[in-house]
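A single protein chain has been removed from this complex, and every other one stays in its place.
Take a look at subunit A:
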């Protein structure tokens, strides 16, 4: 049986193809940015000496003016706080598009959103020195969370703002609110709870409300209105943030061309009038839209009027209105209504108004025309502060990340330093104006450089990755579904797999040589592309060579209803991944689909036993609903508090966990021979780990020790699984699954351990159901029934469901970090990071892994399984099932990647689709790995060929 290892090598090859394509897609799609925890500090003026240096030895007093002049003339010095401060009211009207704020009395029949904010126009006409109205350009993604982050930090947020702790939603970077609170100032929050979740515990008073009910137009607004006027009368705050959601929700629900929009805008108009009337003259008012919304006459394929998230002009153009009773600085072109300013500019401007330096990650310009009038020296101080902070950020970002090439960064840093040197020589207002313009151009330049790496997708590698995935799936589908079972051993005994592997090695060699001689820039990309293409070519040749067999099998083959339905169910489960609602409710959807597939199988068998098995499966899946939890978008469930992952297990949960482990171990140990003792010992260690570590009386140290012993036993048993006994592969596979189950319970912790027991029970029941499937006639036919793609589809659906069944959700906030530390802190070890990563992945994808390892059992289990036929046929059956199972996951990942590509500028891309892609790729990798492991175990344990079969 020389094909034995060729089968396994082929599975590894296929896994490589899928995972490399997914990796390539991720490189193009997942825009990432390094989060730095730096904070900008500024020193008050009295800390500086008269020579402009801090802690200077020069004694004596000097005028503030001179001092600032000196400080500016020291280009490398620290930042100095500007002494003038004002209070700021920051009104965020979600989705306030710029053209909502325009007023044109000549329009005869205004659209529902036109001419609805006359107050802005009135003020601009009557008191031009007090008010400014600009176009406020947002960067994609134009979703509220990303926009709020951008407004608060002045940076360009991406999906993965990689930081040391990206589990929490809390903003890790320096931002205006932190700048305010650090200076003993106070900030008040009213409205959308996005702010409260991003920046918890920073507020003097916070009235935040749940913001995901997009169909509720008024609750948040009325609540804010009831608070804001009282807050305006008080003077204990420095920054008042009020976030109105009504306009956004009206846009989502009805679109801008609807009377409801008119009503919300009229409300906004009255509110603004009242606020402006009440505003003390020295308080700044910024009214800002965080993004726009799509036009009604958009050429979108669906009626997404009033949505946002993309990068069309209408979505990016928000409005920015500034007002100050005592007048604003700036004049001429700068103050012109309708000028385009960037949203990144808000953070430095706001902090300048509050008398603080810009937040550390800010890449914005100072908007002088919306600040109070100030002396030349103060203006210069603001400008130099801004430049110094940007220089500092570029230096630090260059140290931490290689995203921007060093040459470019160095060039930019040098030009900012040049500008800083110039600052001291400015004497007149004309020079100042010119200087301001120069600085603006420079900062825009810097911003564009960073925008390129943070905001723009690499569509070429995304499309190539999709192509590679498609090729791999298509040809392997032809091989598994088309190639007759009898031919499989012969194909794999031939030189097919070695040829493929050698061709890939040659590809890698050529790519590396080209890279070495600098013909190629991106080695990884080239290797993935060339190996993917060459593999597709080789499998294509195989398909062409065996086309006669394939066409004959398809011509003869007639599949039963349940088989067709199972395949359709899998394709449906992949296809609905393009819809955000189905992704959010995917747990329920997958259990529904797998129950339907199982029901049809049971119907096909038609015995009482199968009905009982089906009911058992259903009951177990229904039981696992208890552990499913919910995610933020599932409004009612989330607000009821069910979505919060529990840390410590309660007493009943502990009892349940102990009972479940004890039950599974006690029942299964009798059927796996001497290996049962190992499983029992491991289970005992797990149970005692929980029991000893539980509650306030527990001893964490001993619990950790017990967990480590459990891992030791598991590892030993896993090594022993590879001992040959010559009694077939079923027993070792079962033991392997049991060990994986114990490992899963260990990482899931006591609170979620019963869900792993439910997973293994439902797997066992489904296995028995499959072994009852009717087969027509001879044993050979039975094998084709058992290795049917419908069985693989059902198994894949169950495996996917178990991700949700064990209490996970496809959001980053649902990743539990406790399992990394259950056996002690691995960070003290040299190999800490890989241990942490593997523990977390096992916790997340342990059940797909376990199901993957159990795939060979589907073919081998039961009396009429493949165990009756010769080992050669058995192996072929195991191989074909494993490949089908892997294909199912590959199809799902492909669907996820496609939906991410389609929706790459969708409102929910970062909240729903991208996490789904990430977690689906993780589950796919775990399933592929599990499949390879199971197939290898089966191949290892199958007896050598005795007779011809």
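Everything below uses one rule, namely that contacts are C-beta pairs under 8 Å (C-beta built on N, C-alpha and C of every residue); 3 or more make two chains touch, one makes a residue touch a chain; residues count from 1.
Everything that follows uses one rule, which is that contacts and distances are computed from a predicted model.
Per the UniProt record, the chain missing from the shown structure is "Phosphatidylinositol-glycan biosynthesis class F protein", taken from the list "AP complex subunit sigma", "Ras-related protein Rab-30", "Phosphatidylinositol-glycan biosynthesis class F protein" or "GPI transamidase-like protein component PIG-U". If you put the hidden chain back, the residue from A:176, A:621, A:792 or A:859 that touches it is A:621. Taking the complete complex into account, A:582 is the one of A:210, A:457, A:582 or A:718 that touches the chain left out. For the chain missing from the display, the contacting residue among A:294, A:591 or A:899 is A:591, taking the whole complex into account. Taking the whole complex into account, subunit A touches the unshown chain at residues 215, 579-582, 584-585, 588-589, 591-592, 595-596, 606, 615, 618-619, 621-622, 625, 633.
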